[in-house]
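The structure appears right after this line, and notes come after that.
A single protein chain has been omitted; all remaining protein chains appear in their positions.
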Amino acid sequence: MMRPYTPKDNVQAKAYYTDRFWVAPRVPEEPVPEEGVYAEDLAAVKACCKVLKAYIQRGQLVIYINPEDNFEALKVLKEERWYEMLSEMSAVDFLAERGGFELFYQLLNLNTAKRIRVKCFVEENQAVESVNPLFRSADWAEREMWDLMGVKVNNHPYMKRLIMPDDWEGHPLRKSYPLEGDEFAQWYEVDKIFGKEARDIIGPENRDPARIDRYDTERFARLGHEVPRGAPAEEAEKSEETPVRYQEEEGVFLIEKFSPERSKVLERRK
Amino acid sequence: MAQHQVNYTQSGGLPVALTTVDKILNWGRSNSVWALTYGLACCAIEMMASGASRYDFDRFGTIFRASPRQADLMIVAGTLTKKHAEFIRRLYDQMTEPKWVISMGSCANTGGMFNTYATVQGVDRVIPVDLYLPGCAPRPETLQYAVMLLQQKIRRESANKSQKPKRLV
Partner (left out) sequence: MQQTNKLRPFFENLEFERDDNHMVINFGPQHPSAHGQLRLILELDGEQVVRAVPDIGYLHRGMEKMAENMIYNEFLPTTDRMDYIAATANNYGFALAVERLIGLEVPRRAQVIRTMLLELNRIISHLFWLATHALDVGAMSVFLYCFREREFAMDLMEDYCGARLTHSAVRIGGVPLDLPEGWLGALAKFVNELPSNIKDYEDLLTENRIWRMRLEGVGVVPPEMARSWGCTGIMLRGSGIEYDIRKEEPYELYDELEFDIPVTDTCDSYGRYKLYMEEMRQSVRIIQQLIAMYDDTPPELMAHAPQYISAPKEDIMTQNYSLMQHFVLVTQGMRPPVGEVYVPTESPKGELGFYINSQGEPYPYRLKMRAPSFWHCGILQDLLPGTYIADIVTIIGSTNIVFGEIDR
């Protein structure tokens, strides 16, 4: 028997049922108005580099540019249009459909409270210029983007993994990376701490959150039916119920015995 | 005077209490379980709350220590990630025997809701655990109950447990 081939370029969860007559609605993309702040912003960007597409979506201006122009466009927006804060930047993985990433730079103008999203599309191995000289916040954002998505950035002062460990393999936020990790990820801590030879002792990860083994006395104890570690589980069934109370009968003599009669329940909080 | 408070009809008429070494050592150990502040994530906030004014952990003799050398108990409060795993093992190795571990919260027990590439699926893959404490996040009362159960456990075991080799995991 042969296993059916499943494509590996997008291993994320997918809807198991889609009505084939279903046409997904779209968030409206409104044209940029003739005048106003956004029109001036767009004109400033158009003056310095090529704008592929520009529209307003849910009240924010979205500009598509070529990836080579990212530094120039952001510089104009920062210095001429006072978009002084890079509040967010990251990438979206479109490797399966289009063979690249869509980068977005989310900018904020503190004076007019306007937000702009500058977007560009980079191929898989194409590098973009770092905008770290313009915005210090790009320092960590670009490192995170490299770490999790694998988008290359040129001229970054300290390009190193930020989130994952230095010796990690793969870029976890790519669509081709499974949620539960590849083999390297699943054995990472065991390999690192105890060495590969301890894999047999420790065993594979339990990824089933609902699994409980009541006969496993090595790792679990049932409250009220406790047996020594590793004892056969039948003993737990046979043994008398051990009281689950704080005060033992034959307890330590120096501690005052607690009796429920003498305890006091407060009517209201002090 | 102290001698007048002694009940001469008990303990053979002597102001002496007889006990075993096990009992007296375990009495001391179980009533001064000093915990290492091992707050990792959300459960750390509940761990702090149980040390703070309303829940007042000091009543149980549990005082949080910042150094593993001074601690008997490691309360792993929160998600253990793969990047952090080596440090928890190293700090566990630095604690002096006898030592105990409470795994607090679902993330520390089994990975909890974070069934992902970055999370260790249960701290018991890295260090041996004495008590698992369910909840996300467990309430401070739950943590106090866990420490009380641990005290019970300590009182039952033999006092020179530290001589026995500890399991790898």
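When the chains are written out, they are named A and B in that same order, and each has its own residue count from 1.
Methods note: a residue touches a chain if its C-beta (ideal position, glycine included) is under 8 Å from a C-beta of that chain, and two chains touch if they have at least 3 such contacts.
On a predicted model such as this, the values are computed, not experimentally measured, just so you know.
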Subject >> Selected from A:52, A:110 or A:231 as touching the chain missing from the view >> reply: A:110
Original post:
Looking at the whole complex, which of A:14, A:211, A:238 or A:264 touches the chain that is not displayed?
Top reply: A:14
Original post:
Just one of A:58, A:211, A:238 or A:268 touches the chain that is missing; which is it?
Top reply: A:58
**OP:** Could I get the residues of chain B that touch the absent chain, sorted low to high?
**Re:** 37-42, 44-46, 48-49, 52-54, 66, 78-79, 81, 83-84, 86-91, 93, 113-114, 116-119, 136-137, 139, 165-168
Subject >> Contact footprint on chain A, counting only the chain that is left out >> reply: 12-17, 22, 24-27, 29, 57-58, 60, 84-88, 90, 92-93, 104, 106, 110, 113, 115, 117, 135-137, 139-140, 148, 161-166, 172-173, 175, 177, 179, 192-195, 198
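Please note the rule applied: only the chains that are shown with their structure count from here on.
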Subject >> CA centroid of chain A to CA centroid of chain B, Å >> reply: 32
**OP:** Spell out the part of chain B that touches chain A in their complex, as residue ranges.
**Re:** 17, 19, 23, 26-27, 30-31, 82-83, 85-86, 89, 110-113, 115-118, 120-122, 124-126, 132, 148, 152, 155, 168-169
Original post:
Can you list the chain A residues touching chain B in their complex?
Top reply: 164-165, 172, 177-182, 185-186, 188-190, 192-194, 198, 201-202, 205-207, 209, 219-220, 246, 248, 251-255
